[in-house]
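Left out: one protein chain. Kept in place: all the others.
Labels run A, B and C following the written order; every chain starts at residue 1.
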Amino acid sequence: MKTINQLYIMVFFLILSTLAVHAGDLKGTVKFSGKAPALREIKMEGDRNCAQMHHGPVYSEDVIVNKNGTLKNVFVYLKEGVKGKYSAPSTPVVLAQEGCMYHPHIFGMQVGQTLEIVNDDPTLHNIHALPKENTPFNVGQPLKGMKTAKSFDKPEVMVKFKCDVHNWMSAYCGVLDHPFFAVSDENGNFDIKNVPPGTYTVETWHEKYGVQDMKVTVTAKGAKANFVYPKP
Amino acid sequence: MENHETQISKPKSRLIFLSTDHKTIGILYGFTGLLFLLLGFSIMMLMRWQLAFPGQPIPFIGSWFGQDRAPGGIMLPEFYNQLGAMHGTIMVFLGVVPIVVGAFGNYLVPLQIGAPDMAFPKLNLMSYWLYVLGGLCALSSFFMPGGAAQSGWTSYPPLADIATTGQTFWLIAIIFLALSSMLNSINIITTIVQLRAKGMTFMRLPFFVWAQFITGFLLLLAFPALEAASVLQLMDRLAGTSFFLPSGLVVSGQPLSVSGGGSPLLWQHLFWFLAHPEVYVLILPAMGIVAEILANNTRKPLWGYRSMVYATIFLGFMSFIVWAHHMFLTGMGTIISGFFQATTMIISIPSVVILLALLISLWGGSIRFTTPMLFALAFLPMFGIGGLTGLPLGLTISDIPLHDTYYVIGHFHYIVAPGTVFAIFGGIYYWFPKLTGRKMNDVLGRIHFAGSLVFMNGVFFPMFILGLAGVSRRLWDGGAQYQFAQHVLHWHEFMSISAWLLAVFQIPFIVNLFWSIRKGKKVRENYWDATTLEWAASSPPPHGNFFPLPEVYRSPYEYSVPGYAEDFLPQNQFFGEGLKIKEKG
Amino acid sequence: MENFLGLPLNASANGAEIDRVLILVHWLIFVLFIGWSIFLVVVLIRFRKKKNPKASYAGVRNRTSIYVEIGIALFEVILLTGFSIPLWSKRVNDIPKEQNATVVHIVAEQFSWNIHYPGPDGKFGRTDVHLVSDDNPLGLDRNDPNAKDDITTMNDLHLPVNKPALIYLSSKDVVHSLSIPVMRIKQDAIPGQVIPVWFVPTVANNDSMPTYDIACAQLCGLGHYRMRGYLTVQSQRDFDEWIKEQEASLAQSQ
Partner (left out) sequence: MQMNIPYSIETRPDTGLHNAKLGIWLFLASEVMLFGALFSSYALLRVGAESWPRGADILNVPLGAVNTIILIVSSITMVRSWTSLLKKDFKKFRLLLSTTELLGVLFLVIKFTEYRMKFEHGLYPSGSTFLAIYFTMTGLHALHLLGGIVVNAYHLILGKRQWNLNPEKFTHRIEATGLYWHFVDLIWIILFPLLYLT
C-alpha cells in the first residue's frame, strides 16, 4: 500500500510541476469606490470572558475598507472554465476562534479537504455550519484547545459559520472542487496561483456587497483582473 | 416454565422467546428491564463524571466515545444532552415501567388471582416484542448522524422539532412503546376482571393486584395522548407541518420556513397528560409490592386495606387532572393555576393515606427483618421524602424558585430511585423463591441493601441543597459558571462519588441473582408462609399455574388469625364453617 | 435559622414572601418527616419479632391517622388559599403600570438573551423576523421612528434600583426560561408568546458583587449551560448614565 501511495504522490507532483510550467498567476485588486463606511464596533459585554480578552475596541469584519481605498475580505474564485480534476491537499485549513472572533473571517477550501476548527478561548463556542448543499453541522467546543475536524463533499460558495453563543461571530467559506481561489488582503490584492491557460469566469463574493463576475483569459504569463465594489 | 403438555416436542431455545406463558414473558420483561436499568444507570454515572469534574477527560473509557461525542475523552455538551435525554427515556419507558408492569404484573397477577395465564397470551408476547423493538429503536438512535435524541426526555418542541435525526427515532420508539403498553394493559385489566378464581371478589384481591389494575387503566388511557403527540411531532419533523411551531421563528439567524400557526404548549399539554399518570404508573405497582412484603413480614393484615384501595382508585382518577402543574411557569393565570394547584394538593391526600396505612400496618406486627422487608421498610421514608418535596413544587409561588432546578430532580428521583427501585429490589428478593424454588443469599442481600440505602441518599439528598440554591438542571457544567452556585458546587463531587459507590454495591446483587438461580439454597414452595395464591402454586409454577384452579375463601392477608394455630391462613385454604373468618374491612 | 434552606441572596421586594412560603412548606415537611421517622423507628424496635413474637390481628384501633390526614389537608388548604393563590395572583395580575416601571423586552435565542430598551422616547420600535441578521438579532426596523433610539444589548441587563422592572419575555426559536435567582423570578420564554414578568430590585450591585446572574432554566440545546446573562442593578443616576453611553455608541455606529 505504502509504495502505491508514494507512487501516486510522485505522479501528482509530476503533473503539478508540468502545470506550473504552463500556468500563470491571476492577480488583481478589489477597489472600493465612494466613502468608506465606519468600522462597526462589536460589544462583547454579553460574554465577559470575551470582553476580558480585548483591551481596545473590536470591530466587525463584514466591511473593511483598507487605507489604500481597497476592499478586504472579498472571495475571488474561478467559477467557470476550470477543466480537470484536482484532489484536495492533505494539509488542513484551520479556522481558529480567538478572542471570540473567527480567524480567518473569509476563506476558501477544497472539497474533501480537512477543516480543522480550533477553540483558543476559555469559553464555549459552537460551530454551526449552515450550508445549503452540504450537510449542516453544529458542534460545541466548551474548552480552550479543543479541535474538531470536518470536511465538505460538495462545492458551495459560500458556507456560513456561526457561533450561537456569540451572535457577532460569523465566518464564510468557499468550498470548491479546484484550488483556484483567493481572498483579498489588507491591500485589496488577491493572487490565484498556477492557473492553467484558458478563459474563465471569475466571480467575486463579498458579504455585504454581493457578487460580481468577469471573463478573464489567462495565459502562461498570467493575467490581471480588477474589481470595484460596490458595483458601479 | 416446564410444561409437559405443550412444550414437550419443541426445542427449548425457541420456546423462551416465543413462549406465551405469562411467567416466561414476565421473566423476559424482567431481565430486559433490568438490563435497561443498568444501562440507564451507567449513562448517569458518565454524566456524573462530567458534573463532578467538568471538562476533564473521562478516565479509562473516555476514548470509547469517539471524536464526535467526547474528543480526547472530554464529553461535549451535545453528547451530555443526549445522555441526559436517553437516561430519562431509558429509565422511565424502558426500565422501570416494563419491570413493574411487564415483569411483576405479568408474572404475578395471574398467579395472585388464581388464573392459568393472562387472558390473551399471544397478545402478551406481542407486547413484549413491541417493547424490545421500541428499546432497540431508542438505542439505535445513538448511532445516527448527530447522535441520539438530545432535547430531554420531555422532548419539548420547537427544540425537538429542529433537533437531529436521533429525535425521529426517539419518536418512533415512543410509538412502539405506547402500543406495547396499551396491549399489556388491556391484557392485565381483562385478566383481573375476567380470570379471577372462584371466590376471588374484588375486595379479596391482593393490594398488588389492585395497584396493577389501576396502573393498567392509567397506561391504557394516558399513553394515547403521548402517542398522538408523537405522531404530530413526527409530522412536524418529516412532513414539514408546524403543529408545535408558531409563526415567525428564527433559528440560528435564519427564519424558519414553515407555515407556522402551531403551539409549543400543545406538546407540553399532551406530554404531561401522559407523563403525570406515568408517575403513578411508576409508583403504584411499587406500593403494591411493598404492601405484599409488609403484610407478610409483619405477620398481620394490612391496616386499612379498603381505604388503600379507594385511595388508589381516587389517585388514579385524579392523576388525569393534575398535569399542568408541570407547566406553572408557561404564563398561567390565577384561575387555571389555582385549579391545578388545588388538584395537586388533593392528589397528595390519597398518597398520604396509602403511606400512612402502610406505616400503621407495622404497629402490632411481629416484624421479621428479611432482606425484602428491609427494602420495603426503606421504601417508606424514602417515598415520604419524595412525596413531601413535591409539596413546594405543587404550589405555584414556591415553584418559582424551584422550578427546573435540581430540587425537582431530587424530588422525583426520591420517588423513583430509592422509592420504586427499592420496591423492585424487595420484590425480586421476595418472589425469587417462587420463580426458581431457591432463595437468594441473605448476606449479599443485606450488603446490597445497606450500600444502596446509604448511597442512594448520598446521590439524591444534596440535590435539594443545589436546588434551593437555585442551580438549574440539565447543565453541562453543573452550574460551575454561575456565581450563586459556587458555594454548593462541591456537592457535585459528593453526589458523583456516591453514585459510583452505589454502582459498586449493585455488584453483590448481580452476583447474588445469577448465582442463586443455580446454586441458591433450595426452599419449600411457600417459603415465606404467605397467604396469597401465588404461594399455593408449585415453585416454579408449571404452564397453566394451578391444577386444579384454586378457590378463594377469604381476604388476602389473613395472618395471625385469633384462634388459629398457625400464624397464616392462605386464601385458598378451606376450613369449614367453624373457622369461617370474618371479612376484614 | 432564617436561611436554614440555604436560599440565595434576596435582592427584590417580592422575594421575601416567596421565601416565607418556602420556609413554611419546609417546616411542614420536616415535622411530618421527623414524625414519621420516629414512628417508624419506635415501631421497628417495639414490634420486632424477638420482642413481639405474636402479631396482633386487629392492629391499630384508634383514628390517629385520620387526624393526621385531616391536619395535613388543612395545612395544605391554608398554604394554597392563604399564600400561594393570592401571591400568584399578585405576580400575574398586579403588573405595574408601564409609566412607573422600567420596561424592557427580552427575546431569548439559542444561546443568548437579547435585551431591548425603548430608549428615551419610551417606545419600542417595530421588529420583523425578515430583518434579522448577525448585527440585528432582534430584527429591529431602524427606519421606524420609534426604533431610532432603541437600545439593544446581548446578555447585559441594567435596571435602576427600587423601581419596578417590567420585562416582556419572548423567544425567537425554542423554549427558554429566564431565571434570576436573586430576584426570585423565573419565567418560561415561549416562542409565539409574550409574557410579562415583573419584580422590584432592592439591592444595588457593588464592587464586591458587580453583577447578578441570569440563567436559563429550560433545556435549549448544547449551549444551554452557558446561556448566562448579567443583571446590573444600579442607582437611577448610574442607570441613566449607562443609557446615555449606549445612546452615544448607537449614534456613532449609525
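Here is the rule we go by: a contact is a pair of C-beta atoms (placed from the backbone, for glycine too) under 8 Å apart; a residue touches a chain by one contact, two chains touch by 3 or more.
Nothing here was measured: the structure is a model prediction, and the numbers come from that model.
Q: For the chain that's been dropped from view, list the shown partners it touches.
A: Every shown chain touched by the left-out chain: B.
Q: Touching the left-out chain: which of B:50, B:180, B:263 or B:560?
A: Of the candidates B:50, B:180, B:263 or B:560, B:263 is in touch with the missing chain.
Q: For the chain left out of this view, which of B:111, B:229 or B:561 touches it?
A: Per the contact definition at the top, the residue touching the missing chain is B:229.
Q: Of the residues B:132, B:203 or B:221, which one touches the chain left out of the display?
A: B:221
Q: Which listed residue (B:186, B:279, B:342 or B:488) would be found touching the missing chain in the intact complex?
A: In the full complex, the listed residue that touches the missing chain is B:186.
Q: Can you list, in ascending order, the chain B residues touching the missing chain?
A: 5-6, 115-121, 123, 182, 185-187, 189-190, 193-195, 220-225, 227-229, 231-232, 235, 239-243, 258-259, 261-263, 266, 269-270, 273, 543-544, 549
One rule holds in what follows: only the chains that are shown with their structure count from here on.
Q: Between A-B and B-C, which chain pair is linked by more C-beta pairs in contact?
A: Between B-C and A-B, contacts are more numerous in B-C.
Q: What whole-Å value do you get for the distance between chain A and chain C if each is reduced to the mean of its CA atoms?
A: So the centroids are 45 Å from each other.
Q: Whole-Å distance, chain A centre to chain B centre, using C-alpha means?
A: The mean C-alpha positions of chain A and chain B differ by 54 Å.
Q: At which residue positions does chain A touch at least two other chains?
A: If we look for residues of chain A contacting two or more partner chains, we find 124, 138, 140, 142, 162, 164, 167.
Q: Which residues belonging to chain C are in contact with no fewer than two other chains?
A: 109-110, 134, 137, 221-223, 225-226, 228
Q: Using the touch rule from the top, collect the residues of chain B that touch chain C in their complex.
A: Where chain B meets chain C, its residues are 76-78, 81, 84, 150-152, 156-159, 162, 245-253, 255-256, 263-265, 298-301, 303-304, 329-334, 337-338, 341-342, 345, 348-349, 352-353, 356-357, 359-369, 377, 380-381, 384-385, 388-389, 391-392, 395-398, 400-405, 465, 468-470, 472-477, 479, 481-484, 488, 559-562, 567.
Q: In their shared complex, at which residues does chain B touch chain A?
A: Answer in residue numbers: 55, 67-68, 71-72, 74, 76-78, 145-146, 252-254, 476-477.
Q: Show which residues of chain C lie in contact with chain B when the two form their complex.
A: 5-9, 17-18, 21-22, 25-26, 28-29, 32-33, 36-37, 39-40, 43-44, 47-49, 52-60, 65, 68-69, 72-73, 76-77, 79-80, 83-85, 87-89, 91-93, 109-110, 129-130, 132-134, 137, 139, 172-175, 177, 179, 181-182, 184-188, 190-193, 195, 209, 212-213, 215-226, 228
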